[in-house]
Structures are given as C-alpha cells and as structure tokens.
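Here you go, one structure.
The chains shown are only part of the set, and none of them has been moved.
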Amino acid sequence: MQLRNPSFAAEINESFAKQTIMALIGAELTRVEPGLIEITLPYRSDLAQQHGYLHAGIVTTIADSASGYAAYSLMPPNSEVLSVEFKVNLLRPAKGEMFSAVAEVVKSGKTLTVVRADVFATGEGRRDLVATMLGTMICLSK
Amino acid sequence: MQLRNPSFAAEINESFAKQTIMALIGAELTRVEPGLIEITLPYRSDLAQQHGYLHAGIVTTIADSASGYAAYSLMPPNSEVLSVEFKVNLLRPAKGEMFSAVAEVVKSGKTLTVVRADVFATGEGRRDLVATMLGTMICLSK
C-alpha cells in the first residue's frame, strides 16, 4: 500500500468534522493511519433498537465512515471518496458500553478500493466482535 | 405469503416506538402491511455526511428497520426478529427533502426471511431511488 497524499490525516479530520451525524451520535475519530481508521462511539440509550442494543444502522454508520476514510487515506491528493456498496454481518447483539469500528483496506485500486471493517463492543471486562463489514469505495476527482 | 400473527401491526408499532434511534433521527413508520413496511424520514442537516447528503448509515438505519418489520409481519405470534446481514448499494447521492425506505419480503421461511428494501429521495419535483438493500432476517421464539 502506497501513500500518495501526505496531508491525508488532516483532510480526514476535517472531513469527519463535516459529518454532522457523527456529532449527533457522539462518535469520534480515534485512529488515522495509512489504510487504517478507527471510529469510537460510547453507548447511549437514544441510539438503540427495540431491545436496547445499538441499532444495526448505527453500527453500520461508524463502520461505513471508517471504511470510507481508510480508502481515502491511500488515494491521491484532490480525491473524493464515496461508498459504492457494503455488506454487514451482525454477529452478536451490539451490547456494550463502548463501540469501535476498525477499518482496513483490503485492496486499493485507482478507481475502487475494497475495505473490511470490524466493529467491537467493550464493557464488563469483555471485547466482542459484533459485526463485520466488507465494502467498496470509489475515488472521484474533485 | 401467509399471515400468521393477526396482531402484527400493533406489535410493530409498539416495537418501533421502542427503537429510540428512530425518535433521535425523526423517522416515522408510515405503512404497515403484511410483508411490506415503509419508514419515512425528513432530511435534517444533522444527519449528513461531509457533502451535506444523508449519511449512508442513516439510509441503512431506516432500510434495516423497515426490512426487519417486513419480515416480522409474516412471522408467527411470540416471535422476535433480528438482522442477520444486509448488503446495500448506494445508487445516487442521498439528496432530498424526504426519504422513504420501502421493504418487501422476497422469501419468508420458518427460520430465515429474505427482504429487499428500496430507499427513495423526494424533493424539487423528483423521486429518485438512492439505495437498495438485500438482507436476511432471523426469527427467534420469545
């Protein structure tokens, strides 16, 4: 994996700050490395599905943003990233005090980048893999 | 498609009211029929990704809940529904004043139900298909 945009980290931080949904749900960008992004989200009772667990759509929200920025981190300067598609397997109930989505680039291409993201729940001394995403991101020129 | 739970509509309304994320984002349950559910979400600027469009995770949030309830509507009494997995294709930027996720059961089985959901954006005289989901739901006994 080749780094082509030396200011990727600053640009990702700036873009993340524009994702207003992240502020609404309380998500934070906690790791920004070439090809690897982590987004962390504390549990809140207003992010839940009917059993009180984190809603699968919110699990997806942090996994998708982490995946998009993981792809972006390896793109050339003056790129934009969009999600083409993703698939998520929900492995266990998303029960925990803290959630983190860790996305890693599987294959970085000129147009398309394939990314895998794992979402972990921590709490009560446990750290469980609760979901895994496999997705495709597209690079557009600004 | 066979209806086995005569009180499915009341139970879906009750369950939806417990999905606290729906109140947070402002989503409403607008159609509840056997095998078909619609959830509607007005655009708000705090639900956006970096370009101001509805975040793909929020598109997924309403599509997943609609899919789960579409599956539930055909399950026997005393069931619970959980999302096993879903795949979403983002077809166009999710740009509009109002979004609706319409989910329909493709195949209802004893354990697993396969559901398709389309998400439409309306605004400025247009109605565009912005995303399509294909997902699998599981029926658990309470």
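Each chain gets a letter, A and B, in the order it is written, and its residues are counted from 1.
Please note the rule applied: a residue touches a chain if its C-beta (ideal position, glycine included) is under 8 Å from a C-beta of that chain, and two chains touch if they have at least 3 such contacts.
For clarity, every value in this text was computed on a predicted model and none was experimentally measured.
Counting every copy of the one repeated chain, the full complex in this structure comes to 4, with 2 of them shown.
The rule is simple: only the chains that are shown with their structure count from here on.
Chain contact summary for the complex, chain B toward chain A: residues 15-16, 18-21, 23-25, 45-50, 55-58, 60-65, 82-90, 93.
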